[in-house]
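The structure follows.
With one protein chain removed, the remaining protein chains of the complex are shown where they sit.
In order of appearance the chains are A, B and C, and numbering begins at 1 in each one.
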Amino acid sequence: MKNLVQLVDSIDLDSVISFVSNTSCGAVSIFLGTVRSHTKEKAVKKLLFEGYAPMAIKQMELIIAESNELYGIEKMAIQHVLGEKYVGEQVVAIAASAPHRQNAMDACTFAIDTLKKRVPIWKKEFFDDGAIWVSSHP
Amino acid sequence: MKNLVQLVDSIDLDSVISFVSNTSCGAVSIFLGTVRSHTKEKAVKKLLFEGYAPMAIKQMELIIAESNELYGIEKMAIQHVLGEKYVGEQVVAIAASAPHRQNAMDACTFAIDTLKKRVPIWKKEFFDDGAIWVSSHP
Amino acid sequence: MEKSVNSNKILFFGITKDITGLSELYLNLEGKSIATFKEELTLKFPKLKLLSSLNIALNHEYVPLDLIISLGDEIALIPPVSGG
Partner (left out) sequence: MEKSVNSNKILFFGITKDITGLSELYLNLEGKSIATFKEELTLKFPKLKLLSSLNIALNHEYVPLDLIISLGDEIALIPPVSGG
């Protein structure tokens, strides 16, 4: 199985979808994460994504291998941004293709759930009155 | 809730994604259906999609209303093609946005599953040696 | 029967078009139930019985078989759908 794993400045959704599209597959499932304007009713100014790049790439490759083992997908692509992102901007894109749609959709769900648990990327939220590292702040 | 429901000659995925994207939502889930090259190991030449347009639109609007009731999504868009389509071409695109990803993904799964059961659109598959109406042929 | 306000428009889709050779038909179905219409149509075109299912839509909606048809209602034959 071929895969595409990238840390990027900006999400290129077309390239993610093109990569997984395949004439042997009738189904492509895509997940797209964007910057929300509010966190718990506080207005977000911007986000900063920091990553441990080589480990993040390795963990994303592992997620694709596991997705394939669990759901028998044809191809998967994961792109995640690093750096500053503003409200409405795309921060992560995951696409999976499979001959049957349920596999593609389950794989996509598994991949984003696992990415959020395991891939060493950290998000700092900036508000008018300060900033916090999400999930990490004591 | 606003929605977008269209029967089209060609899928315009960008417009589908733009429609549902929203700064109050962190998650967009997308399903994309394409023409497979083979059905049960028989090579497919092309597909023809026929629809009962006003009823198809009504049923797709109903699917969006039900998706919202079940999963509390923010916006949903459904585009389906009518007419002739060749191997690799896109035939259906569904996108849902929600503040939380599980809702967006569940809504997207529900929508494509229900579309395939209920929306009056029929697919004729053309092979080298003939053609059949999918699911309908006695 | 010609198209008129005194009739019901009946639409045929997918394989039902091939079986009946019709894409549109105008009949006065006033007072008949969906079930009766379906029965009469199947008598005329027995091959419709071969379909794994055949729904009848009324005014763009799936309706129960005991519903009574009114003049002006649009009827459509809905063989197994296969969109997506």
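By definition in this document, a contact is a pair of C-beta atoms (placed from the backbone, for glycine too) under 8 Å apart; a residue touches a chain by one contact, two chains touch by 3 or more.
Predicted model only: the values in this text are computed from it and were never measured.
S.K.: Looking at the whole complex, which visible chains does the left-out chain touch?
M.R.: A
S.K.: Out of A:64, A:77 or A:112, point to the residue that touches the absent chain in the complete complex.
M.R.: Answer from the full complex: A:112 touches the omitted chain.
S.K.: In the full complex, which of A:5, A:107 or A:121 touches the chain missing from this view?
M.R.: Missing-chain contact among the listed residues: A:121.
S.K.: Considering the whole complex, not just the chains shown, which residues of chain A touch the missing one?
M.R.: So the residues of chain A touching the unseen chain are 33, 49-52, 54-56, 58, 80, 91-92, 112, 115-124, 133-138.
The rule we apply is simple: only the chains that are shown with their structure count from here on.
S.K.: Measuring from CA centroids, which chain ends up nearest the centre of the complete protein set?
M.R.: B
S.K.: Counting in whole Å, what is the centre-to-centre distance of chain A and chain C, each centre being its mean C-alpha position?
M.R.: Each chain reduced to its C-alpha mean, chain A and chain C end up 48 Å apart.
S.K.: Going through chain B residue by residue, note those that touch at least 2 other chains and give them in order.
M.R.: As it turns out, chain B has residues touching two or more other chains at 33, 112.
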